[in-house]
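Note that this complex is displayed minus one protein chain, with the remaining chains in position.
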Amino acid sequence: MELNKVWIITTREFREALRNKWLAAYAIGFSLLALALSRASLAAAGYSGLGGFGRTTASLINALLLFTPLLGLMVGAAALAGDRERGSLLYLLSQPVSRGEVFWGKVVGAILAASVALALGFGVAALALGASGGGDISAFIGLIGFTFLLMLACLGLGFLISSLARKAAAANGAALVLWLGLAFLGDLGIIGAVLKTNPSPGALLTMLVINPLQVFKLGAIYSLQATLDTLGAAGQYATFHFGERLPLLLGGLLCLWAAGTFSGAFALFNRRQDS
Amino acid sequence: MSIRLNKQFMLPIVILILTAAVLLSACSQKSGELQPPKINYGRDMCDRCGMIIGDARFASATLLMDGKYLKFDDLGEMLAYHRENPDVQVAAWFVHDYPSETWIRGETAFYVFNQDFQTPMGFGIAAFKEHTEAEKFAAEHKGIIYNLEEVHLQAKMMKKPMP
Partner (left out) sequence: MTHTLRFLRSFTLGLVWATMLGAALGLPGAAMAVHAPEQQAAQWVVSPSGPFTTIQKALEAASPGDTIVVRGGVYQQPLVVEKSITLIGEDWPVIDGGGLGSVVTLNAAGIVFRGFEVRGSGSEPDRDHSGIALKAADILVENNRLYDVLFGVFVARADRAIVRNNQVTSKAEYDIARKGDAIRIWYSQDVLIENNFVREARDVVAWYANGIRMVDNHIENGRYGIHLMYCNEIEISRNRLLDNSVGIYTMYSDDVVIAENDIRRQRGPSGYALGFKDANNVLVHGNLLVDNRVGAFLDGTPYRPNGFANFENNIFAYNDIGVLLMSFVKGSEYTSNTFWENVQQTGLQGSGKAGINHWQGNYWSDYAGFDADGDGFGDLPYRSERFFESLTGQEPRLRAFIFSPSAQALEFAAVTFPIIKPQPKLEDPRPAMRPAEIPARALPETDRQQAVNLSMLGVVLAGGGVWLASAGWKGNHWMDRTVQTKSEKKEKKTHQGVDQSPSSKSMLPIVQVQRCFKSYGKAPVLNGIDLRVMPGESVALWGENGAGKTTLLKALLHLIDFQGDIRIAGLDVRRSGKQARALAGYVPQETVFYDMSVLAAMHFFARLKKAPLSSIPLLLEKLGLTAHQQKPVPALSGGLKQRLALGVALLSDPPLLLLDEPTANLDAAARRDYLALLQMLRLEGKTIVFASHRSDEVAALADRVILLEHGKIAEEILPDQLPLRLSPEFCLTLWVAEEQRQQAYDILAAAGWKPHLNGHGTVVLQIPAQDKLRPMENLIQQGVQIADFQLDGETSPWN
């Protein structure tokens, strides 16, 4: 694999993504969300200076929880399937490049594009927060980190869909279904299971962290509050058992998700030599 | 093609559901013996007063007919709770042997009561597996030895143990 060729494809993908007006919409959305979130939970002035994690913060984290995966899944799902459907993927592969160079070039390009949206969003939020009297910068950085990792994991899932689907519309549809599943259905299932079966806090925590969105939620709340006990028994269990290592573990889990999905997607993309 | 696609998407979901199911079934296993509950000292809360259970020697518990456990931070709390909630059906009583700090069945334990003896909630009751140990302790603390039934009667008289 030649890094140079990966980079050439990366820049092209990146350029292509920048022309997509969705990305701009996402960047603006991120700015608004990150701004509201940090104003509500990290600002040093007024009530929020009392230093807390409140309803607004919780709902904003959940807004990020909906928004980030949507971006990641959609961008990822479109990355291969769209090109494949149009035929441009075939043309690219007919050039003296390996499939790996094409795949990872597209991955890095998508990550770069999504990072631009994130950086702009959180940058604007940080500026506004700084201008209005400051706030907890380490918590802010933690939040950015977990959002970025969630984005990676969801991009990976998107690429997985993309390498399976032949049609862009099918990929988009599958991404939406997966998004719904991760954001709503999976949790509703666990809620049902909790009401039915009385799991121990450890088991409940395990069920939670199967879902990368919940891992993000735990990480984000931990960044803002340095404890998870807002989340009741499961959160207390997590805080008690893992303590200081918790952010590392959660971050590691998200990284595992990203690594697993990306390499799975690559294996599929590599195996399917009929495009 | 669409069918094949769906199959491939189903796989992770199926795995997820299976994992959850395995976890759940692992958690709900119970053996046939009547077992005392596991108490996380310093974290679990007393089911009567809501305080943290911190001292194993006085921690006690009841197993209810529906399979649930109630945990208490003081023997007196256990007695008081079941006096206040007579409709709650108890399948088994569990207390700690004071010298060895091990679980014993409450039905066969010996209880030493003295108001001045300091227990977490001030009920002044300690439980013993061996009658000889109970006698020794009673002599030392000027206490009286009761069985479970008698100590229930005693507990009725000490709602608010003021001097």
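As written, the chain order gives the labels A and B, with residue 1 at the start of each chain.
Simple rule for what comes next: contacts are C-beta pairs under 8 Å (C-beta built on N, C-alpha and C of every residue); 3 or more make two chains touch, one makes a residue touch a chain.
Given the structure is predicted, the values throughout are model-derived calculations rather than measurements.
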item	value
Residue among A:V194, A:I210 or A:L249 touching the omitted chain	A:V194
Given A:V75, A:A125, A:M151 or A:A165, the one touching the chain that is not displayed	A:A125
Absent-chain contact - pick from A:A183, A:L249 or A:L268	A:A183
Sites on chain B contacted by the missing partner chain, in the whole complex	41-45, 49-52, 54-55, 118, 121-122, 160-163
Sites on chain A contacted by the missing partner chain, in the whole complex	2-5, 7-9, 11-12, 14-16, 18-19, 27, 40, 44-59, 61-62, 65-66, 86-88, 90-91, 93-98, 112-113, 115-120, 122-131, 133-137, 140-141, 144, 183-188, 190-191, 194-195, 198-199, 201, 204-205, 208, 214, 217, 227, 229-236, 273-275
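The definition used in the following text is that only the chains that are shown with their structure count from here on.
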item	value
Gap in Å, rounded to a whole number, between the CA centres of chain B and chain A	44
